[in-house]
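Heads up, one of the protein chains got dropped from this complex, but the rest are sitting where they should.
After this line comes chain A, so read on.
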Amino acid sequence: MTIANWARYGLAATLATAAGGVLIYRRKPGINHDAAPARSARHRRRFGDYRVTGATVTIRATPEQIRACWQGNAQLWSALEYLPFPEGNQPDLLLPPSELRDMASRPLLTRIVAEREDELIAWRSEGEGHADMHGRLRFRDNGSKGTAVEVIMAVRPQHFASAWKTEAMMAEALKLGLLRDLRRMKMLIETGEIATARMRPDAA
């Protein structure tokens, strides 16, 4: 191998290392309870270092009824994929459903950080997961159609998971999963059951 080739490969390796370093290095977020991006970011794909996503449905029920279902319906909890739900014993803690736990790669402690009756509940994750997450459930009157329920979640993957593609995949999975969760909640509240085409209870 000639000296010119060594130089070429060396330059390529240096550039690749630098690019990788930029991708890998991300400033570790300090947790600021008042700056939870999901509380202020709406209709934006990004908020600082966070990727923001969410879903909205309108449910023919009052905010109290919707909240009661979210807080107390075990059938809903077992159907949820991404939307955290209240932990029975500790009023300020939420339990992440399985898909959200998988996304964070470990149990994710989620704490309520703001609450306005019939209007808004905001939460954030705590501890060392692979993703830092903030979320918000908001209720708005939608006239004769019912109550618009909007969930916004902001996710910031940490460490090696912070590559843009991983972040985008996380956001896409969250968006789809949150919409499914809200629709299941809507079905349960409006019809008393979650629609299924299964022919038998034991069928896949």
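Following the convention adopted for this analysis, a residue touches a chain if its C-beta (ideal position, glycine included) is under 8 Å from a C-beta of that chain, and two chains touch if they have at least 3 such contacts; residues count from 1.
Just so we're on the same page, contacts and distances are computed from a predicted model.
Q: Looking at UniProt, which of "ATP synthase subunit a", "Hydrogenase 4 subunit B", "ABC transporter ATP-binding protein" or "Glutathione-dependent formaldehyde dehydrogenase" names the chain we cannot see?
A: "Glutathione-dependent formaldehyde dehydrogenase"
Q: Using the document's contact rule, name the residues of chain A that touch the chain not shown here.
A: 58, 60, 144-146, 176, 180, 183-184, 186-187, 190-201, 203
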